[in-house]
Each structure stands twice: as C-alpha cells, then as structure tokens.
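Only one protein chain is missing from this complex, and each of the others stays in its spot.
Our next item is chain A:
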Amino acid sequence: MSEKELGKKWDRCLADCAVKVGAGLGLGVVFSVVFFKRHTWPISFGLGTGLGMAYSNCQNDLRSHYLLHRSMKVGWTKQQ
C-alpha cells in the first residue's frame, strides 16, 4: 500500500531520531562527563548532532523517491 509508505517512513524517521538523539545525548553525556567536565554543551551538542542527523536522515528518506540514482531514472511527469 503506497499510503502506508509515508507512515512507515515517519516511523523510521522517529525511530531513527530517537536513536540518534539518544545516542547523541548519550555521547554528549559521556563526552561531557568524560571529556568536558560535566558541561552541558556536549550534551546539547550531542543532542543537536543527534537531532540533526535524524532530521537529515528523515529528510533523505522522505526525499529518496525523487532523487535520481545513478542506476535508475525517474520518469518525469509534466504538469499542465
């Protein structure tokens, strides 16, 4: 079902976001704890990195259909 694809994408996106954010947070925490003397900026950095990554992934995933891969061609449909 094509209509379920978006939902799946969103699910993936969210899952990925959660993972990335969590990972970033974790890393940030870790970094902050480990490397940066409990500053919060690695946590937020990690969080931000995580979010950003997730956002980018999500966007890529959502766009993936419209991107021309080298091995395939996408048929353009002209409007009007």
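Following the convention adopted for this analysis, contacts are C-beta pairs under 8 Å (C-beta built on N, C-alpha and C of every residue); 3 or more make two chains touch, one makes a residue touch a chain; residues count from 1.
Following the convention adopted for this analysis, contacts and distances are computed from a predicted model.
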Undepicted complex member, UniProt protein name, chosen from "Adenylyl-sulfate kinase", "NADH-ubiquinone oxidoreductase chain 4L", "MICOS complex subunit MIC60" or "GPI transamidase component PIG-T": "MICOS complex subunit MIC60"
Where the missing chain touches chain A, by residue: 1-3, 5-7, 55, 58-59, 62-63, 65-66, 76-77, 79-80
